[in-house]
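So that we are looking at the same thing, I have put the structure below in structure tokens.
With one protein chain held back, the other chains of the complex are shown just where they sit.
Chains: A and B, in written order; residue numbering restarts at 1 for each.
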Amino acid sequence: MFEYELPDKKNFDSFCGYHQTWQGQPDSDLTQTGPGTFCGEYLRRYWHPIFIAGELADRPRLIKILGEELVLFRDQSGQYGLVHKKCPHRRASLEFGRCEKQGIRCCYHGWVFDVDGTILDIPGEPEDSKSAFNAKANIRLGAYPVREYKGLLFAYLGPPSERPAFPMYDTFDIEGMTMTPYMVPFKCNWIQVLDAIVDPVHTAFLHQSQFSDGFGKMGEIAFYERQKIRFLGTASRRVADNVWVRVNELILPNFTQSGAAFATDGTTVRFFGRSAFTRWVVPIDDEHCAAYAWGNFGERGDPLEWNTLEGMQMIEQGEVVERSYEERQRRPGDIEAVEGMGAISDHEKEYLVAGDRGVAMYRRQIKKLCRNLRKGRRLPQPTDLAEGIIPTYGSDTVLLRPQVPDQDDRTLLQTTNDQVMDILFSSDDFADGSRDDHIINRLKGLG
Amino acid sequence: MFEYELPDKKNFDSFCGYHQTWQGQPDSDLTQTGPGTFCGEYLRRYWHPIFIAGELADRPRLIKILGEELVLFRDQSGQYGLVHKKCPHRRASLEFGRCEKQGIRCCYHGWVFDVDGTILDIPGEPEDSKSAFNAKANIRLGAYPVREYKGLLFAYLGPPSERPAFPMYDTFDIEGMTMTPYMVPFKCNWIQVLDAIVDPVHTAFLHQSQFSDGFGKMGEIAFYERQKIRFLGTASRRVADNVWVRVNELILPNFTQSGAAFATDGTTVRFFGRSAFTRWVVPIDDEHCAAYAWGNFGERGDPLEWNTLEGMQMIEQGEVVERSYEERQRRPGDIEAVEGMGAISDHEKEYLVAGDRGVAMYRRQIKKLCRNLRKGRRLPQPTDLAEGIIPTYGSDTVLLRPQVPDQDDRTLLQTTNDQVMDILFSSDDFADGSRDDHIINRLKGLG
Partner (left out) sequence: MFEYELPDKKNFDSFCGYHQTWQGQPDSDLTQTGPGTFCGEYLRRYWHPIFIAGELADRPRLIKILGEELVLFRDQSGQYGLVHKKCPHRRASLEFGRCEKQGIRCCYHGWVFDVDGTILDIPGEPEDSKSAFNAKANIRLGAYPVREYKGLLFAYLGPPSERPAFPMYDTFDIEGMTMTPYMVPFKCNWIQVLDAIVDPVHTAFLHQSQFSDGFGKMGEIAFYERQKIRFLGTASRRVADNVWVRVNELILPNFTQSGAAFATDGTTVRFFGRSAFTRWVVPIDDEHCAAYAWGNFGERGDPLEWNTLEGMQMIEQGEVVERSYEERQRRPGDIEAVEGMGAISDHEKEYLVAGDRGVAMYRRQIKKLCRNLRKGRRLPQPTDLAEGIIPTYGSDTVLLRPQVPDQDDRTLLQTTNDQVMDILFSSDDFADGSRDDHIINRLKGLG
């Protein structure tokens, strides 16, 4: 499946650098996210987190999302506004505007706009001004709907007529879980960051020294594609007499969950522990993206003592963010791996192997959905996955399963992957609340 | 006049950001100022200020004007030179040259050039060198004439055969006025900065809290176009029993004057107080410009205590220049308004209303003059406006004119605008010296 055309003989000599092109082209179908682009249009059919609510004060913020320069604000009545950067009158930036009782006022000539883009006031014109009347009748500030949820602000940048319901995942509300919003910026294309979630191989190498010895074990991996937009990559590792099954999860276009970062190292049994983060990878522009997420802390998430800035950076990328170049070389984390590819990676020069099957699967599906959108077909939404709360799978399970003498342990690990996933998949129909108990009980039956 | 085509219905929904393009094209006829461009050629038919004389020491300065990289220097005999950046021999930068008794010496091979571009010496060649002889006969360093006036250095970058006389305005010499040269840089196209001078509406909003309560009143505005290249925007404001008429002035291509910044708030009568600045808006390149000016201090200008760096920054743009981003958001000045539009504003997306009539008028005229130049027609010069000293109008007049019961005050303000301007316009023929007295006496007759 990942066949590569036979190389020219001279490309295979010792020291063949001269004969090999060292740069290729990005897969621009995936990497371009601005208005009107192939993938940008696809992404504009979903809600995306765009800011940490607690960091928005009483003044507007200039932000960039999907290549658009926008101004985010909260007016004095508490409405959130996300509008095009420039005033439609004479193009002053609304980042210098003033939050009013209702809407935002441009600094230059005092025009006031409501959060939905309506012109509320043109104070520089007389009351009987025909041109002010025309302006209100003919133009409107570009605006997008915003909603706050547990400290994250989400926006929808697509056509109003296609605005989807806001999807509610099971992990949005787990008893005893403390959810802390965070944002980590990446100086590279979003696909480079998204890739890692369905790449259980990199965990064993990039993160081997960061969390626990168990992380450094390669284990047996498996990939699952379900319900068109859900991709799972699992790794079963042998840790002494235990088998540790870690489940990473991607729901298209960019929702991700995994196992825990700190809560387990495979040495103690654990049943359906939940994801270190509930997270979206959001393009800022084609050369920047951000991971917006809640870090999840508590009995079923990561330990509460990691509910710190440093803890969330570790959860996000395996290392703290601000480090010297030499430190980054000596202990690279995800940021070094993905930013090191350059602002936009040259996918043309990749050579994918079996461990990259998850990456290949989800990329192909995104491209297929983009094509479907072009053809006018309806896109699948996360809310299609279930009625009501959407069950998710990102988790850790550690079972007591000693190695069987004279039997290939790989087979055992592979079987465990399938058994655990089978339990997760077959529990979707259990009503909210009872699903987790049901899963845990069945997993206990395995171990 | 400023009609806008009817918008597509979907561009007028609530939250219609998706359906609106958030970026448009600049009006490149106005914004491009480099050699050979539509507007650049037009600007090259006038003298422009390019440096503060007192800041030029005994070493050359690398500057940029109208998109050209140039070296400005003063040789030891006091001649000013403004020459192309690079030595015509081997292209070393003359910014590393040495000011000689006559001309400038290149650091690399010691060639010496006079301020008019003549090669004075090629010391690396023998006296009988044929190639040195040829060089002197065949090449010349590109140079422009420079003149100093009251601490500002002016240059003419056009064809030598079309060099116009240096225009002398009445405000260059007012009894008792202290004139202090200043320069404030802007990181945006010159048109964005020039616009504001014929925009009396923005004053009431952007500057409402900066100078006085009176500034924040909208008043009645009027626009006047005279003698092809002179544009005036006046605002009559009601301040208790007074009417305050402020006159802003633009003489094409880029000479600007206004009323005072600090000298009046409309509460005291004042007759023909003069401009806070005598000022030119000069393109550095298409993404940068500078305001070169004298701040005018004294009885008929702004109070002498504002003759400070801070005072001149306030006069120029309503706030001091160096402030934190948050301070700039909370109290934006002209720099925030015009730089916030981006390096080159996208005029295509503007929607002009009645208050923008001044902006529309002068832009149209510049484009017409550019077209005339292309057709080989002579361009009007400021020196066409008068024989000898050129009368100007930028000023403040405050008249005691209480509101009339049962009469629309707007009509009174509009009438006052016209009466004041009529006096100013009809006094042009009075000989130097007597004009101001004549105007003041007639204004007193009004009040």
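Throughout what follows, contacts are C-beta pairs under 8 Å (C-beta built on N, C-alpha and C of every residue); 3 or more make two chains touch, one makes a residue touch a chain.
Computed from a prediction, not measured in an experiment: that's the story for all the values here.
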Just to verify: which one of B:Q23, B:S93 or B:T267 makes contact with the chain not shown?
B:S93
If I consider the whole complex, including the chain that's not displayed, which of A:K349, A:R364 or A:K444 touches that chain?
A:K349
Decide which residue listed in A:D285, A:E336 or A:D436 touches the omitted chain of the complex.
A:E336
Footprint left on subunit B by the chain that the document does not show:
35, 44, 59-60, 68-70, 82-86, 88-93, 95-96, 107-110, 116-118, 122-126, 129-132, 134-135, 138-140, 142-145, 157-161
Hidden partner chain, residues of subunit A it touches
2-4, 6-7, 10-22, 195, 201-202, 204-206, 218, 326, 328-330, 332, 336-338, 340-342, 345-347, 349-356, 359, 410
